[in-house]
Structure formats: structure tokens, C-alpha cells
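Can you keep this structure in mind? I'll have questions shortly.
This view holds just a subset of the chains, kept in their places.
Going in written order, the chains are labelled A and B, and every chain counts its residues from 1.
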Amino acid sequence: MDIKVSKQAIDDATDALSNWGRWGDDDQIGTLNTIEAADVVSAAGLVKKGRSFGLGIPLDTKIQTGLFGGRWNPIHIFLATGTDAYSGNQDAGGIEYADDAINMPIQGSTHWDSLNHVYYNKKMYNGYDCRLVDSKGAAKNGIENTREKMVGRGVLLDIARHKGVDYLEDGYGISNDDLDACAAAQGVEIRKGDFVIFRTGQQEKCLKSGDWAGYAGGDAPGLKFETCYWLKEKDVAAICADTWGCEVRPNETTEANQPWHWVVIPAIGITMGEMFYLKELAADCADDGIYEFFFCAPPLNLPGGTGSPINPQAIK
Amino acid sequence: MDIKVSKQAIDDATDALSNWGRWGDDDQIGTLNTIEAADVVSAAGLVKKGRSFGLGIPLDTKIQTGLFGGRWNPIHIFLATGTDAYSGNQDAGGIEYADDAINMPIQGSTHWDSLNHVYYNKKMYNGYDCRLVDSKGAAKNGIENTREKMVGRGVLLDIARHKGVDYLEDGYGISNDDLDACAAAQGVEIRKGDFVIFRTGQQEKCLKSGDWAGYAGGDAPGLKFETCYWLKEKDVAAICADTWGCEVRPNETTEANQPWHWVVIPAIGITMGEMFYLKELAADCADDGIYEFFFCAPPLNLPGGTGSPINPQAIK
């Protein structure tokens, strides 16, 4: 496609691709509706080796460097410790134990975005007013609606390997043609109801160097704006990546911040997975030539959450 | 069995049931080792209806009432809101969005315990010194070791329904015979490597009444101490329940707080799942008579965590 990205292009895509009302006026899960029970059953049939790949990056990775939204790196603290036990301080309690707590931005590490995360013209997916999300919580489109829906067929599109590089350069925009060519080269078909995961290699570059400056909120390889049309045409359940935000940065326009997000979440209603750890899964797929698998990535049951931290499982 | 629970009984069980060294001196996942790749493949064959049951209780349920360990109810706060968007406060940023964060005890809602959670004689499972868990984190037996292992065959033992009650009374101790009789009545076999989930109905009582006093840390129905022998004999992968701590309370002795925990975590090395929400899964199992399913309950990838909040999936 040849799209000049702009507010007009966003409006055009919104009009062309909207799923509002498609699954009823009360729907809160958008494209996750594309998964049918039979899809889950057939996806289970992809489990042939009995190996699961965990796609959550370690929560002690210091990926937040202050570029966006006041997010912080997860704070993991202890309410009881083995040193307390060793010191005899737990003797009176009758049990030796450790206990801990986590304080983290929902979208601070590997996570799902839910459909109340991004709005356009003050509306959420399916037409809900954005004021339904305030400081007290979110009355609509929270992640809890998806708590039993993150199960189905997963497909990896290893764009970096397909292009013959360790990682795509920041600013590289992945086109519809790239997606199609990669799928074809891998011998895998994208189907309605799929969890499509694409790999840029950018995260692995950061893991290798230990340098996360810019990962969260800076420049990145990612999907071009035009891919919103591809996603609607394929009718996928979700789109996931190893980057902070799926979308190419710098963005293709200065008229909007994250223009692709303006369309895919509010209009199409796609649940998005970000910062997936793909190194070992990708190596295995390259090794056995099989790029499809059973996918299970349950969010925490967090009412009103704009997403959830997750540790997705790709099971082959 | 006829066990008088005491420190001596704990020592005896520790000696009799220990799995230290069974999977090597470096092992950090204990009985999760009982799951073989073939078990995962065959468990996937249990997916026949294509329906997933989410077993995580909503995180806004106020279950913590101050009885144990300084834990608090999850604090869910917003870093950006739809009201900010509505008010025009996000116009300069070029994107309308909401963002949030969660601060919660790891074991404050539905969760896994990991093998660094409870010690005996200042040792963790597999002989690690309890001082390896201090205020800075845990060097051994953290939940991250299990990040790809929480996949396999799940079995529900619906003890309450088997006994013909909505819920077992607080203080009711589930015996080995109860477990066997329930499995027999349900027509399901417990196998090596299973994720065994038992239902007492206690949580549903609280959900119905809205009264959580005592749920977290007070009296409860649960497993008798003798079941540590049953778990070892069956060689299960994990044991899970709808209660706060699996174990019957008041405990069967005053010589230890949670005597069953003293054995099952440090000696046997069993990963434990607590506060599972089982109402709909149990109803479905009663309906179709099938008490086995594909089970996938990935923990967050939290290095050193004494567990992880989860939303387990039982897929039939």
C-alpha cells in the first residue's frame, strides 16, 4: 500500500476498519472474538514435542529509562526473608519463610494492552466514552474481560531472520509485503483468530549489550501504519512483538504519536502484546521449520486494567 | 494413616519423603520435574471442547484482612486516565490513553508458592541455605525457574461436591482416603506429573457472602498432614486449592504453624497453588463428568520471587 500517514489517514483507516458493533454493542474484547472453540481444539493439536517456551522477559530487567509516562522498573521487595529465619526472628511465629511483593506499571515489562488503553476522539473501542476510565478504575474494556480468551493458535513471523539480520534497525518499517513474504518463506499461513507474533531482534540486541536506553519509548523497528489493513484483512486475534510498542518509531507522521495505535486499538479492537522475549522460540522454529504452536498467555484477572503483565507460553 | 502431628512427625515425614538430590544437586523446581514432554503432549489431547476456564480470582477482591504477614490487598492505581484525555490534558502528547500500575503481595491473591517460600531447620528445598533469600532477593529456588514448567495435565478433585455439600466446614481435614474416594467417584486417576487441584467450596462461600474475614490466615478446611505421604506416593507435579493455604486450619498441632507446609515445600519440593477460583470449572466437570484437562498457569518471570500471582487456565 502507499499511504501518506496523517490524521486524515487515521480517519480513513478508522472508517474502513472499525469493528464497532461487529460482536454486539456490549462487546469488550474485540478481535479476540475471532477465536472459535474449534480453533482452540485444533491449536492444541500443535503440541507435538511437549516443550513450552516462556515469552516473558525477567522482571528485574531495567528497561524503563524515563522516556514515557512516568513508568518505573518493577520494584520487588521482601516482607519476610531467609535472613529473618536464620536470625531466629521467626521462631515465635512457628514457621520459617520468606514473602515478597511487587510494584510495577502494568505495561512496564512483557504485557498485554487491553482495549481501554488507547482512545481516539475520546472514544474507546466499541464506542465507549473515555471517561469510563478514571483514577478509580475502568468500567469498560478492562483486561479482566479477556481472562479466559488468551488461548489459541500462535504463529511466529521471524522478520529479522527472514531478512538475514540479527536485528532490524531502529526506524525500519515492516510492510504488509514483508509480513506476507516472511510467512511464505516460513511456510506458514496466517489465519483468522491467530495470535501473530513478529520478531525484530531489537530486544535481543538490548539483552546482549545490556543497554536499554531508548528501548522503552525511543526509536524502534516495527510495523508500518499500513499493516492495520493487513491485520483487519487477516482477521487475527492479536498482534505481538519483541519491541516496546509494535509500531515503527520514529512514527511515519508528526501529526500523531503512535498513529497505528490510534487505529488498531480503538477502531479494530486488537489486543496487543508487547516486549515478548522470543530468542529461544525463534531459534527452535528456525531449527524445526515449524512456526505455529499452541499459545496460552493468560492475563492477571485485574478488573479495569489497561493490560496485564504476562509470561506467555508458546507450546510446541 | 494415623499420624499424631508433632515436630517428631514432621521430622519423620521429612526423612521419609525428601526429594533432595533426586533431580540433581542444582535442581530448583522439585516435583515439576515429574512432568515429562510426553505428558504435555498427551495433556494437550484433553482439549476437546475448546473452552478455557480462568482460575484467578479478581484482584480487586478484598481478601486480606490483616491476619498474616503484613500483606495488603492489591493497590491498582492510574498513571494516566480517560478523564485526562477528556479534559484535553493529553493533547500535547499526541495520544489519548490510560495507564496504570499494580502494587501487591506476591501471595496476596491467586498464586504459586515457589520453593524458596518455606524452610525447615533453615534450609530450603534441595538443601540450599535460607540466607540465600534476603532483602535484596533470592538466589535460589525463585519462581523464575518454573517459568516454562507450569504446563501439563490438570485434575480436579471436587471434594465438596463429592461430600454433597456447598462447602466443607472450617477445620475439616481432608484425608488420603477422602482424596482417593473422590478420585474414584469421579472416575479419574491421579498420575505422576499431574497438577492436582482440590475444591473445598470455602472461597465460593466468601464470594457469595462478601465476607472474607478469616479467609486469609484464619480457619479453613484443607488437607490433613498425612496427605504429604499421598502426594509423594502419587508423585504429582503440584497441588492447588481454592483456599488460602491448602492445609487444614486450625492446624493439627500447636508445635508448628502450618506443619504440612514444613514438609511439602522444603522436603518434597512441591510447588503449591493457592486461592484458585474453581466455581465454573467445577460446575463444568460435574456437568460433563470429565475431571481432567490441559492446564497452563505460567508465573510471571520474577527472578527470586517466592511465588507469582497467576490466572491459571484449565482448558477442556
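One rule holds in what follows: contacts are C-beta pairs under 8 Å (C-beta built on N, C-alpha and C of every residue); 3 or more make two chains touch, one makes a residue touch a chain.
Note that the structure is predicted; figures quoted are calculated from it, not measured.
> Hey, this file places 2 copies; any idea how many the whole complex holds?
4
Throughout what follows, only the chains that are shown with their structure count from here on.
> If you fit chain A onto chain B using the CA atoms, what's the rotation angle, as a multiple of 5 degrees?
180
> For chain A and chain B, what's the span in angstrom between their mean Cα positions?
27
> Could you pull out which chain A residues touch chain B in their complex?
So the residues of chain A in touch with chain B come to 36-41, 44-45, 47-54, 56-60, 69-71, 74, 76-83, 85-86, 93-108, 110, 116-120, 122, 124, 129-135, 137-138, 144, 147-151, 255-258, 261-262, 277, 294, 296-306, 309-313, 315.
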